[in-house]
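The complex appears here minus one protein chain, its other protein chains still in place.
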Amino acid sequence: MAVAHGMGHSVKRKEDARFIRGKGNYIDDLKLPGMLYLDIVRSPYAHAKITAIRAEKALAIPGVLAVITGRDLDKYGLAWMPTLMSDRQMVLPIDTVLYQAQEVAAVLATQRYIAADGAAAVEVDYEPLPVVVDPKKALRPDAPVLREDREQKTNHIWHWEVGDRDATARALEQADVTVEEDLYIPRIHVASIETCGCVAQWDSVDGKLTLWMTTQAPHAIRTVVALVAGHLGLAEHKIRVVSPDIGGGFGGKVPVYPGYVVAVAASVLTGKPVKWIEDRMENIQADSFARDYHITAELGAKRDGTLTALRFKTIADHGAFDAAANPSKFPAGLFSICTGSYDFQSAFVEVDGAYTNKPPGGIAYRCSFRVTEASYAIERMADIMAHELKMDPAEFRLKNFIRPEAFPYKSPLGWTYDSGNYQGALKKAMEMIGYTALRREQAEKRTRGELMGIGISSFTEIVGAGPSHSFDILGLKMFDSAEIRVHPTGKAVARFGTKSQGQGHETTYAQVIAHELGIPEDDIAVEEGDTDTAPYGLGTYASRSTPVAAAAGAVAARKIRDKARKIAAHLLEASESDLEWERGKFFVKGSPQRAKTIQEIAFAAYTNHPQGLEAGLEAVAYYDPPNLTFPFGSYICVVDIDKGTGEVKIRRFVAVDDCGNIINPMIVEGQVHGGLTMGLAPALYEEITYDDDGNIRGGSFMDYLLPTSMETPRWETANTVTPSPHHPLGAKGVGESATVGAPAAIANAVIDAMWHLGVRHIDIPITPWKVWKVLRQNGVTE
Amino acid sequence: MIPGSFEYFSPQTLPEAVTLLQRYGEDAKVLAGGHSLIPLMKLRLAAPRYLVDLSRIDGLTYIRESEGFLRVGALTRHGDIETSDVIRSGYPLLADAARVIADPLVRNMGTVGGSLAHADPAGDWGAALLAAGAHVVATGPRGGRTIPLDEFFVGTFTTALQPDEILTEIGIPQSQKNSGGAYLKLERKVGDFAIAAVGVGLLLSSTGACEQVGIGLCNVGPTSLRAGQAEQVLRGKKPDDATIARAAETAATESDPADDLRGPADYKRDMVRVLTARALRLAVGRAKGGA
Amino acid sequence: MKVEGTYTLPAPRDKVWALLNDPGVLARATPGVKKLEPQGDDMFKATIELGIGPVKGAYDGKVSITDKVPPERMTLRVEGGGKPGTIRATGELRLEESEGKTVVNYTGDAQITGLIASVGHRLIGGVAKQMASEFFKALERELQKR
Partner (left out) sequence: MGNRVKITINGSVHEAEVEPRLLLVHFLREVVGLTGTHIGCDTTNCGACTVLLDGRAVKSCTMFAVQADGRTVMTVEGLAQNGQLHPIQEGFHQKHGLQCGFCTPGMMITAFALLQRVPNPTEEQIRWGISGNLCRCTGYVNIVAAIKDAADKMRGTPAPAGERS
């Protein structure tokens, strides 16, 4: 018989059943009668005037129906679209391209292969324009202005600062020891194994648009479509967005890409369903990037090792349009979490955004809007300071951590951390890895000239976007929602405003409801992603599903419990206040045999409900969190370096995470494993660079290096549990912690191996040749 | 990514295949495993009008020793070489190389002949087989001819094969007692082309001197390279540390790498030095009966 | 992308200079050039068919010679575009005579865009060197013909 496990159990995933049979429903699996295919012509130039687009040869191919250009879209007011950052972005250009691989025209055809032939046959004439790929050069007064469409004739997008500038300057001047370093966090790409795509179906009879698309935020997309295309008669009740199974998101499936818009336009134009699926190169080269932050970081400390001041100055490269998928009210997202796990007296952060001839975006890559940038910077700097002070990096951290009794802790940059026990996590990690013995081994190896390093990262995250005082998307508050309907036989359907991309919501949400109502997980169907059926929500990213939607699920379940109590009182002929709840049933205080199970109560809700009470047993909750949650952890990495080749080999990696109360330990562990691998990736492998002409380097999986099973170490994980005081379940969210925490642990380990040689910093990704170069510079060779 | 259109032929015999190549000349391409050509076609960088698939021709898949040579049929897949007992027991250089080509799935489909004929400077077989002193057999309208591998690679993607010739066999001098070899590849991750790779094949004399030695370099020039001067440093000498170091330095000067994402040219040149020294030490150890 | 190198041609400088200024020779020696049509002073319209193994492409382009200082140096510009990408290259050739031979020092800067630049960058450096060497070998053959 099915049992209700609830929180804290490693319930096996319900969604696996279809995935392991090859029966998932991903976007490219959808095939509709009469469906047309879209393929996109892209720019070989990073900056150029389009002087002609000649479609004749493409249109001569049998099966090619149309070649759509920016001028065509402009007739309908669709050549541009708004971004979430109060900027606008070209859907298709009218006369100028601003980055390589930018969409230039779209070919509509009866078949996928014919559409590709059509795209190859479209001829475009360009007149190359000067290219700017370096944001520092872009901000110089003599740089060519890239965005001629804007009133402000500059490549400077915005300036943002937080903290006390003067106090921080004073504190740095007065510090006994200061350290300063330039840290570049390069462009990377989420590269989920499934690329992006959609099928748009316009029903001209009903005037209804159905849009199946790989989106992490279907409801927000529906509203965006209504706002952007309202003038064409698309009203929100006539738009249905369906997010099918998603093959990984990590932030890359939050934005609206031009392909989606063109597909919708093409479907409305032809009255037929239109499919657009990116190939991998289009995905990496044109979809939203992550990171690209140039940080100058300074820390000040007392001689005894006490940190006093932090100052970060950053240039953020946003590419051609500021299309960051950042729903906070702050242009640099949550970057001001950069004081991390440490108790600073003063801190000051400023960020300037710049336009360059690179693809637009600025998404998360499995983190909450710039939290990885912040965490990497503070954890790298903490190590540099510790080494500068000749202190052990662990001892240094333990000395400077915010004390457990200081929570809720108000940071100098304005956040209120909900809860934490940083000492506990670091000590556990040190114990697991055998820190003291490793330091001894390292000292011995050094005498033999061998290079071994130990790196620590004790990060603090900020997730669960978010409280409406700090977050919105086009004015929409960042609540999330759950609707639970308990059927007469005691089975339930629960719908959420979020959308899983592999996180296992069908299982974990069912556990939350099982925990609250005692209905077995197997008896609860969880649905997400269909805007016609699910309550309005803002989607899944920024580790917000547990902090926000699972909270909504708990609140909705509790509403149901409140009603169930009334029904139980009626059935048991007792007063409500005499009833006690034990998971799955109400019983009369002192007479446990006088009980009604939730299933009996559900049946009564439809067959025998008390007078004056509505029939049915269902509830909806919209949860606007009072605060963000602050998961944390301590990671320790051990590396060995090949002096001859510069290769870095990760020998061990221990991760201790604290995400508050845990819904499903198996899934939490899986999330941490995946996150660690996506932290390893930018630390050692992944990067997208551009040459001076704006050519993309690293624009396919041949050069954009996702780690394989051979590069990925055997992760060792553990948890401490410090519940969130404000979350209904005490949970915090964990999907991104490891991505945030891991890069600094790895970088710190590599530098730790070479600090004694005079090496202070190497920018990630730490490739063999970069290591070889600094070893050479410091006289080490094989 | 969708390739352009082409006409497909699947001949059952070698003469049939050669006739097709004669008929279509430069417009035809041979399809062996397809793992070099098909990606280029999907990118539409290559658009051959005719594809001649060799996979249905019998008798081009084998690994056998005869008349002083190890003979490998051109359609033998990388994975078959990787798991072959003959190779594992007698040809460590080839066993090493087979293990590091691309990834296991590619090795199940890609063929040694296809890889050589593609002549990618990053192809592992080029460097390994140069080191092994191999030759290839090309079959054309006038029958077969033997081409020493030293004369085979003409340039990037360009070989001494005529448009109507098919590479059908690779021959490698049979392994002897006291012969050894090694192939070391430095790569950014599994599946990537080499930053640099070095193959070494050698035969030690009864006195322990290098009687025969071959050194092949991968992805450090426009083609697979043979480090002839480095071989000269070793020939007739005992491979002691100093000689190995000198040979490794010489090999580095013989390489001709270009800067790319894998690193700048000076790094790659130094990697040739480091890998050559390591491969030589490993090969010497093996020749002396070590692991 | 920068390319540089040195090539020694077995002829005096004046002779090499004359060779480099002969459109017929340029057309025959430049890898891939099928046709050079004069378009005025030292300007040519070029039809290029370049095949690096299976990667074959047809390009339309312009070739021009500028900054001539006879017989010491000249700048060769090539611009062309086709499906796989576009190239704009500038090469400075400096000629020095030494013992009856001419040492040509060349430094080039090529701006390559498109598919070739993004997926083929690992090969471009090597191919450029190879093409430079083919060019000089072809010049050498032209010298022998004279």
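Think of it as A, B and C in the order they're written, each chain with its own count starting at 1.
Simple rule for what comes next: contacts are C-beta pairs under 8 Å (C-beta built on N, C-alpha and C of every residue); 3 or more make two chains touch, one makes a residue touch a chain.
Keep in mind that what you see is a predicted model, and the values were worked out from it rather than measured.
By the touch rule given at the top, the unshown chain touches A, B in the complete complex. Only one of the listed residues, B:15, B:104, B:144 or B:236, touches the absent chain: B:104. Among the residues B:55, B:174 or B:212, only B:55 touches the chain that is left out of the figure. Summary of contacts with the chain left out: across A:290, A:349, A:567 or A:678, the touching residue is A:678.
By the touch definition given at the top, chain A reaches the unshown chain through residues 12-13, 15-24, 26, 28-29, 31, 112-113, 190-195, 245-250, 279-281, 501-504, 666-667, 669-670, 673-678, 700-702, 706, 708-710, 712, 714-715.
Contact between chain B and the absent chain runs through residues 1-8, 10, 31, 34-35, 38-39, 41-42, 51, 53, 55, 79, 83, 102-106, 108-109, 190-191.
The rule we apply is simple: only the chains that are shown with their structure count from here on.
In whole angstrom, the spacing between the mean C-alpha positions of chain A and chain C is 49.
Between the CA-based centres of chain B and chain C the separation comes to 31 Å, rounded to the whole angstrom. Rounded to whole angstrom, the centroid-to-centroid distance between chain A and chain B, based on C-alpha atoms, equals 44 Å. Multi-chain contact residues of chain B, defined as those touching 2 or more other chains: 44, 261-262. The multi-chain contact residues of chain C, meaning those touching 2 or more other chains, are 83, 115, 119, 121-122.
Against chain C, in their complex, chain B makes its touches with residues 26, 29, 37, 40, 43-48, 118-119, 121-122, 155-158, 193, 221-222, 256, 258-262.
Of all residues in chain C, only 1, 83, 85-86, 88, 111-115, 117-119, 121-122 touch chain A in the complex they form. Residues 44-46, 100, 120, 128, 281, 285, 691, 693-697, 699-700, 702-703 of chain A touch chain C in their complex.
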